[in-house]
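Written below as structure tokens is the structure these notes are about.
Every protein chain of the complex appears in place save one, which is left out.
Lettered A and B in written order, each chain numbered from 1.
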Amino acid sequence: MDNILEVKDIGKTFQVRSLLGRVKGGVSAVDRVSFSLGAQGTLGIVGESGCGKSTLARLLMRLIEPDAGEVNYRGRNVLDLSGASLKEVRRQLQMVFQNPYSSIDPKMSVLNNVAFSLWANGVSRQQARKTAYEYLDAVGLSRTHADRMPGSLSGGQRQRVAIARALVLKPEIVIADEAVSALDKSVQAQVLNLFQDLKKEFALSLIFISHDLHVVEYMSDEVMVMYLGRVVEKGPTERIFNHPAHPYTRALLASAPSLEVDRAAGSGAPALSGDLPSPLNPPSGCRFRTRCPMATERCAMETPELTAVGPGHQAACLLLKESLTA
Amino acid sequence: MASFVLKRLALMIPTLLGVSIIVFLMLKIVPGDPVNSIVAPDASEAERAVVRTQLGLDKPIVAQYGIWLGRVVQGNLGDSVTRRLPVTELLLPALKNTVILTAASAAAAFVIALVIGVYSAYRPASRIAALFNGLSLASIGLPNFWVALILIGIFSVTLGWLPSSGMSTVGGGGGGDLIKHLILPTAATALSSVGVLTRMVRSTVAGILQQDHIFALQAKGVRRTTILAHVLRNGMPTILNVTGLQFGALLASSVLVETVFSWPGIGQVIYQAIGQRDFPVVQAGVLVIAVAFVLLNLLVDAIHAAMDPRVRHA
Partner (left out) sequence: MTIHATTARDAASLRPISREPSRVLLIWRAFSRRRSALIALAVLTVIVFSCVLAPWVAPYGPSEGEVTDRLMKIGSAGHLLGTDEQGRDILSRILYGGRLSLLSGVLPVLLSSLIGGALGVIAGYFGGWTNTVIMRSLDIVFSFPAILLAIGISAALGPGITNIIISATVVFIPPVARIAESAAKEVRKEEYIEAARSSGAGAGLIIRSHVFRNIFSKVFVFSTSQIGVCLMVASGLSFLGLGVSPPTPEWGFMLNNLKQLIFVNPMVTIVPGVFIFLTSLSLNLVSDALSDALEIKR
């Protein structure tokens, strides 16, 4: 399987300024994150809110400019592009946002919300509307919905509109940022299935971002676990869920409400406790150490790197390294 | 506290500079060549050039502004074209009179608004509260210069109770005389602020009356006057702050009212200067009131901060 997206050491630090504009410090929102996405594969990104998942998505889209790193789409670094070539590549990466009540313009008809993406790319009004109808149909919305204002749609219907808007540009990659978290459970399942269907129909690659482990497990081929802006573990879905290596992943699995009683991985590990430390002043060394049940003094001094712990499976934990080398 | 005031003073400097730029530009948008108003109509080009150099008009506009600002900072606001005397001599006594009128209006507006506002907050359903509510709403749409004319029509012309113009009777004087002359201009100036303040007092007091500690006092059987004192102490920082900010609005509305009552304040000076096309006076008058307005806001902020420590640390 060829990789169509390769991300290398991407990072973003938000500067915090005092009232007078002096730089007081930085929030390291995303720190040296690397991953690759296979053609028609699905990468799940999981972590608590505030771990930098959404920032990462926006960095890939260049909605926020990264400080460092590369985003290679089919061998071209998106971060080097500008103007027309950026616009060309940008339409290959589209995003479905978290909040269906904020991601659709309430003052535009459903149809125009979808058609807008095409206008922005120079398609004529009439042609754009025609295409928009087709895509609304593809996500299961009829013509009667198309002419309405978004105010009269339910959350699930709105999210369908958002999906249609992302697809109408015929992208190769769709990034779904917490795309189902705002929806009711029953509606979530429908939208997830819609994603699966559309993925096949349009040969899409997906990046599926969620704090919900079940959603990620259901959707993904590969999973990447993030904590305070850093990747702590990544690997094939089956391995992450059945043989988690990093203490954070284990704690996360243990905290997730599960219907399956005897899940080997989660059982035994203590559930996650305490609050996420402030990203303005993250812990030194391993950022998870303040909540890690196994943390040692060394964890405060050394920053763990991702190391292989199994086939295609990596984790960033000093303690693992020790146990492997020992 | 001192550092708060210093900080605010520092923030005020760019504002004052901006105000001075706008006031300076005001004279620059006067149509026609300013030289024309000084030289004889048949003056030669050489004569005109001399005057131009004298006035500094041959320099770039930024330099002209710098020179003008330098003079203003030293208290030189230029000379009146028609009266042939320094503008400051004209404006300083006028400023005093404007301040008297504005202060009287602020005091009147404050007292009236406090009484009506507190009453309406205590008895929100009463007819009187509804009446005052309607009146305060209406007062916001009343042009003060017209109210001034109507007041003169009723109280000076028809009833003959109060004087219609000036600050003192010819040959007369004394405090009583001044107060008589003050009543009508004060009423006309204060009117629109009374409406705004009454509504604000009412909502502030009503908000405090809804709080748990007031219920607790009532439950304990504390006397009503004591509760009222309590309510007022809680609401006073807010009420005084808004009153202080209204002071600026009153200062501005006094400009129009002064012209009706021939009250010898800055508004009257500006009005006469407009009629005589005496622009240095108009410009200086606008500058003086605008600067007073900015300083007033600072003063109000400082007093508010002194009364309410939360503001200082916000």
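Worth pointing out:
We adopt the following convention: a contact is a pair of C-beta atoms (placed from the backbone, for glycine too) under 8 Å apart; a residue touches a chain by one contact, two chains touch by 3 or more.
Quick caveat: nothing in here was measured; it's all calculated off a predicted structure.
From the set B:Val5, B:Val19, B:Ala49 or B:Leu178, the residue in touch with the chain omitted from the display is B:Val19, counting the whole complex.
Shown as candidates are B:Tyr119, B:Trp263 or B:Phe279; the residue that touches the absent chain is B:Phe279. Residue A:Leu183 is the one among A:Ile4, A:Val46, A:Leu183 or A:Ala254 that touches the chain missing from this view.
Of A:Phe35, A:Tyr73 or A:Phe97, it is A:Phe97 that touches the chain left out of the display. In the full complex, chain A touches the omitted chain through residues 58, 61, 63, 86-87, 90-91, 93-95, 97-99, 101-108, 113, 116-117, 119-121, 140-142, 144-145, 149, 151-157, 160, 162, 165-166, 169, 183-184, 186-187, 190-191. By the touch rule set out above, chain B reaches the unshown chain at residues 14-15, 18-19, 21-23, 26-27, 29-31, 137-138, 140-143, 145-147, 149-150, 152-154, 157-158, 164, 248-249, 251-253, 255-256, 259-260, 270-271, 273-275, 279, 282-283, 286, 289-290, 293-294, 297.
As a working rule, only the chains that are shown with their structure count from here on.
If you average the Cα atoms of chain A and of chain B, the two centres end up 57 Å apart.
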